[in-house]
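Below are the structure tokens for one structure; questions will follow.
Missing here is one protein chain; the remaining ones are kept as they sit in the complex.
And then chain A:
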Amino acid sequence: VHWSAEEKQLIASVWGKVSVEECGAEALARLLIVYPWTQRFFSNFGNLSSPTAIIGNPKVRAHGKKVLTSFGEAVKNLDNIKGTYSKLSELHCEKLHVDPENFRLLGDILIIVLAAHFGRDFTPACQSAWQKLVGVVAHALAHKYH
């Protein structure tokens, strides 16, 4: 994957201003709310019965933070995202049994969270770089599936 200097700059500058804990929690909560069938992977998370319950659920928040922290690894290793996620890809396939389509859904939701957060600063150029990034991450996470 080739990243232009502009794309790298746009990605880094947005990431620098992101609260991993807040955005991660919000992105995961929205995944579970907007696409309720994704709750199938979190049956041991306790109360997911309403948007309010999901948003306030401490396990959702913690896991959201974990997921977005991991996403940070991609940002730090733009030139080797596949390698970065090799083990996680195997995990999602062999242990977690997550359909890779879910990675695309979460990626798109993360972008909407960023858009709501940054407003006009989340320019079309920003969105474009980030759509590319979430696409590459989703692809890398699906790469080791068999």
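FYI, a contact is a pair of C-beta atoms (placed from the backbone, for glycine too) under 8 Å apart; a residue touches a chain by one contact, two chains touch by 3 or more; residues count from 1.
By definition in this document, contacts and distances are computed from a predicted model.
A.B. asks: Name the omitted chain as UniProt records it, choosing among "HBAD protein", "Golgin subfamily A member 7/ERF4 domain-containing protein", "Metaxin-2 isoform X4" or "Fructose-bisphosphate aldolase".
C.D. replies: "HBAD protein"
A.B. asks: Given that one chain is not shown, which residue among A:V1, A:V20 or A:A115 touches it?
C.D. replies: Of these options, the touching residue for the absent chain is A:A115.
A.B. asks: Could you list which residues of chain A touch the chain missing from the display?
C.D. replies: 29-30, 33-34, 51, 54-55, 108, 111-113, 115-120, 122, 124-125, 127-128, 131-132
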